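Got a structure for you, questions after.
Removed: one protein chain of the complex. Kept in place: all other protein chains.
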Amino acid sequence: MDKESSGKQDTFPSSDIETNRFVAQEIVMPRPRTKWTERCVEVTLVVAASTSIILVGLIFLFLFREAAPFVQHPGLSSLMGDRWIPVSFQKEQFGIYPLVTGSILVTAIATVVAVPFGVIGAVYLSEVARPAETETLKPFIELLAGIPSVVIGFFGLVVLAPFVKAAFGLETGLNAFTGGLLLGLMAIPTIMSVSEDALRSVPASYKQASLALGGNQIQTIWRITVPAALPGIVAAVMLGMGRVIGETMAVMMVTGNAAQTTFKPFESVRTMTATIAAEMGEVPFGSDHYRALFWVGIILLVATFLLNIVAQRVLKRYSVRQ
Amino acid sequence: MVETGERTSDAKIVVEHLDFHYGSVQALFDVSVEMAPRKVTAFIGPSGCGKSTFLRTLNRMNDIIPGTRVQGRVLIDGHDIYSNGTDVVALRRSVGMVFQKSNPFPKSIFENVVYGPRIHGEKNSARLREIAEQSLQRAGLWAEVKDRLDQNALSLSGGQQQRLCIARALAVGPEILLMDEPASALDPRSTARIEDLIGELREDYTIVIVTHNMQQAARVSDFTAFFYEGHLVEFGETQQIFTMPKKKQTEDYITGRFG
Partner (left out) sequence: MRQRSNGFLAIWAMRIIFYLLVSSVGIIVLDILWKGLPSISLSFLLDSPRRSGAEGGIFPAIVGTVYLVTGAIAAALPLGIASAVYLSEYAKQGLFTRGVRFAIITLAGVPSVVFGLFGLGLFVIFLGFGASVLAGSLTLACMILPTIIVASEEALQAVPRELREASLALGATRWQTIWRSVLPYSVSGIMTGSILGIGRAAGETAPILLTAAAFFLPNLPESPFDQVMALPYHLYILATQHPEAAKVRGMQYGTALVLLVLVLGINMAAILLRGRFRKKYRW
């Protein structure tokens, strides 16, 4: 009759037991899991979740930690210059303009390449392609997204660059243009998938209204669907650009790595990412060069950070409007 | 204002001036009612009137929804379950719940039934088998599943799944059973079986059932409460509510003028 469990007293009083709740009578419930375990679990999970925040903080912290002494000497103003000659018998120069323009140039070319293919590809997949087509061909795009950047860079180095050189009669195929082509290719999956999502979430009623008014498929797509999905597509492009700016290996292998300030696509350039990756290995620890490279890293981080925030904002506002 | 029927002494559940909010929206207004032990009390009313919400306040299942607020008292065996000292886990052991759409775990039939005892610490496998058999028998399902306890619960029919959920709820040894439209997703034959089951269980458990089916309420319950837009309009013995309702609203609902 006594079903009172040993130990912990339930604050919930039990009622009369002489009814034949024989099921309950047979069970003598041992001490249930205490509140303490639950508390422990919750604390552990909170700590785990906070590591993300901590990590972001640490990244900023450690980047600045290594870069900071540069502010004293030689001073931040030395970053504002258009000569990046970090190793020199005369005066070392840490002007980052060539690196920044290198990144911008390559990114611009990549965007010009990626946007048409990415957006049109997305439109094709979501509006025109038959399901069988989509199923067979979408894996190719996902494949592209999965290829390591060093492999793509290798392909660019060995196949694409000679091709560009021959096709345009250049001295070398290792330039911003080739880099832009490759990076554009790498950005396409990102742009395509986010754009596709945006296109698919355009309400069917819009399309039906256009078709009912006699518009054909193309008109509907380009006058109605795409404009409706435009914020999402813009966000997709921004995310793609963010990826491109941050790309290192492919760029390092095909852009020629000449740090010059130029906007001519067939010149060899050096991006911020390639600079860090290429020079960090041989730089004396703690030197000005070392710290300058960390500053390049900071600029990169801030640039991609801002791009991502803006893209997320756009995406959020877009989905709210839907 | 609430019209109570006969006030039974030693009421199992006593609700006093219960207000309930989902965030800023109030869903229950000053509900006071008593539910007698080992009787079946039915809540009826049009959809959205708050009867399911009210049911869930009785085992504090609304706690898992963020932003909800409860004012007033809910006394079970004289103890206010919303007071600070209440162990919600123990509360839910004593107040079982069966949901509108049966929700067996994607585990075997046996594992479903003994889930409750296991989490409350029972490890002895002989005991667990005993509990499983008893609970399944109580729920009227034993004969049909005794040879296939290891099969996945999802392979049962809708009616069987619901009886499994009842067995699962019984396995932890509650004193009160809350049933939220337990048969609304079932075919008439399964519904009849569930209703018979309720009649049998009534001998040992206090049952509170929410239903939108008035005939079911009339068949199955001893007491009936009529809810409308978050208010408890009338409460009394089922006989009386259905033959001589005291409020016009009640009468309108029962005769089908709305809802």
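Residue numbering begins at 1 within each chain, and the chains themselves are lettered A and B in the order written.
One rule holds in what follows: a contact is a pair of C-beta atoms (placed from the backbone, for glycine too) under 8 Å apart; a residue touches a chain by one contact, two chains touch by 3 or more.
Small disclaimer: the values here were computed from a predicted structure and weren't measured.
*Asks:* Hey, which of B:12, B:51 or B:168 is the one touching the hidden chain?
*Replies:* B:168
*Asks:* Among A:112, A:150 or A:209, which one is in touch with the chain left out?
*Replies:* Counting the whole complex, the residue in contact with the absent chain is A:150.
*Asks:* Looking at A:104, A:120 or A:258, which makes contact with the chain not pictured?
*Replies:* From the options A:104, A:120 or A:258, the contact with the absent chain belongs to A:120.
*Asks:* Can you say which of B:93, B:138, B:193 or B:231 touches the chain missing from this structure?
*Replies:* Result: among the candidates, B:93 touches the missing chain.
*Asks:* Touching the absent chain: which residues on subunit A qualify?
*Replies:* Where subunit A meets the chain not shown: residues 33, 37-38, 41-42, 44-46, 48-53, 55-56, 58-59, 62-63, 65-66, 116-117, 120-121, 123-125, 128-129, 137, 140-144, 146-155, 157-159, 185, 188, 216-219, 222, 242, 245-249, 252-253, 273, 276-277, 280-281, 285, 293-294, 297, 300-301, 304-305, 307-308, 312.
*Asks:* Can you list where subunit B touches the absent chain?
*Replies:* Spelled out for subunit B, the touching residues are 59, 61, 64, 66, 89-93, 96-97, 99, 101, 103-106, 115-116, 119-120, 154, 165, 168-169, 172.
Note that in this section only the chains that are shown with their structure count from here on.
*Asks:* Can you compute the centre-to-centre distance for subunit A and subunit B, using the mean CA position of each chain? Integer Å is fine.
*Replies:* Each chain reduced to its C-alpha mean, subunit A and subunit B end up 50 Å apart.
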